[in-house]
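Left out: one protein chain. Kept in place: all the others.
So, subunit A:
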């Protein structure tokens, strides 16, 4: 113990006497450990940590697919039939997260995400409430369903953690609801839904019987001992029965039963794993960099080690001392690395919460500390092993020689050079991925949207249906608000839409054009359906191509047949073999005179950022009779086109809304550009992280390269001095140094390319690579890396060229 403490004391003293070595090594380790720990924390919280539910292994998500193969949620009648027929589930719950509710709290109205579900929802998760109870069987039925369960966050934030909250009556959407209970901290479902309130389904009567309306998701708890395969077979049989009973709506629908954990990580799992590899690559770079630094330092310490050997230190004892020194360095690196990890996670917090289902659970915790400890221990062992083995074998005879170091051996030169090649190779891989991601993101952000995204301000207006019972929300709220907003200075146009482009899509229905032959069964024949006010088209910059726009004058709700405008994508999808959509009818009623007429065709805009424009039919919001509007349009998004800074309009819009109805919560408006950025949050997070890792990797490689060349120049001072004395020009000295660097860089880059190609499948989960398409970008990155390497060696090369030959020869 005493000798270990002595080694430690000696190490600290040595580090104090070589501060630049100590700082470089500790920073290098800290960067590697910090980044790896931060990424582990993300992977732990999202992929490894058990879900906060009892029997999580038995919870499954039945994903339903339409006949054309795309994801299509459940209809309520299909769900109820399946729930009755399936015998492999202890509970199969239906839920929807589409709506928000307005809670009239003590500090004013607040809009909360609502999880509307069937009565057996909480049975699936088996989590006991913190206070009160959850739903009893039948509490999703009309008359018994005005009850609510609070999430822990809502209980804390909106009810100040009052323990007597159970049994209290609160107003949700203007209607009284009794609070049944409070869920414990950490419970939430769906996992990405935070600050939620849980209420029973409250399905609209229309949806109760509509088999073609697919809007409900399900989650189920398997009976004990039931396998996934058995449950899948049970589902297949049930879906076959449903298709037989309801061929029009259920034919061809299939289900894919997934374990909950798999379903949650379906999209983020592979990219996160790749991110884990990137973090390990960075840690490897840090590790070989430190090994290189220790090797270089070892050359300076040969005499010390020779002396230690001469006075009786065995190899094991010297190795132990070297490892103690390395562990001391890594302990400092660990401390700083944890700080870096904390900073990284703090900086990524907004991204994590928005991009990952369990992003809010990402914290630096004990497992992360454990992994950081393990990583730092392994890194220090790996980094110190080569130098320790080498130094422990120092010939003790060296102690007898006066003032002479053997200098690095050829094998050591080769080892350090191979370290540099390895670092450059890994940097090349990370740079390639980061470069491609950045290019993809940049190209997505500059995608032609069809409107000036920075100038369009949007805010969702969600009214409380109970407060509008018997009222027409268009006449009493939406239109008066539009009138006020339209007259504000700087407003060019304003309108409402029920589903804002980019933010959401998938509100669609199967469509058939009257007169066309029946479509093949596996063809996707859906068209997005939107309800708008006339000003919406101007606000978004959507132009009329043919026919006419919708107007309340020409298209009153009293007309027995509806009217729509369609977009160009609609024409491409439903009139691919020719014909004019304007004047055509949608086959949505048995009676010819009641079929909806297409009156105009407008330009496309993207509904989903990652897909080309989809076929869309736009109805006037006033299409619904006034008595139905509160059910059909409880929430609309206001779209305002501004001629100046849209931010200037936020306060006037809020005032206008609250002048009309002060009970409606005002949701902070976002420009369409912000909506686009929000929709790319996962891409941005990936980009940000890979960019940081690539930057650090490049920095560490260049530090390593600089260190190697600097070290070589120092050791070869005499040689270089002699060469200059014998007639070599200074330029030639510089050229020789750069030639060596070029060789190392070329080796590293070639190896990096090899690695990139070999890892293409893994990297493909993050970014697709196409040699021909990406050649210019990748060549540019390669050139940039090579030039950066040469630039890093210029200083030592210049120092080599300015060596005074007389001084160098004398000093030996």
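Here is the rule we go by: contacts are C-beta pairs under 8 Å (C-beta built on N, C-alpha and C of every residue); 3 or more make two chains touch, one makes a residue touch a chain; residues count from 1.
By definition in this document, contacts and distances are computed from a predicted model.
> Since a chain is absent, check the UniProt entry for it and pick the matching name: "Multicopper oxidase", "TonB-dependent receptor", "Putative ABC transport system ATP-binding protein" or "Carbohydrate ABC transporter membrane protein 2, CUT1 family".
Of "Multicopper oxidase", "TonB-dependent receptor", "Putative ABC transport system ATP-binding protein" or "Carbohydrate ABC transporter membrane protein 2, CUT1 family", the absent chain's UniProt record names it "Putative ABC transport system ATP-binding protein".
> Among A:397, A:523, A:544 or A:783, choose the residue that contacts the chain missing from this document, as touch is defined above.
A:397
> Tell me which residue among A:51, A:313 or A:582 touches the hidden chain in the full complex.
Residue touching the absent chain, from the options given: A:313.
> Residues on subunit A that touch the omitted chain in the whole complex?
2-3, 6, 10, 13-14, 17, 303-304, 307-317, 395-397, 399-400, 402-403
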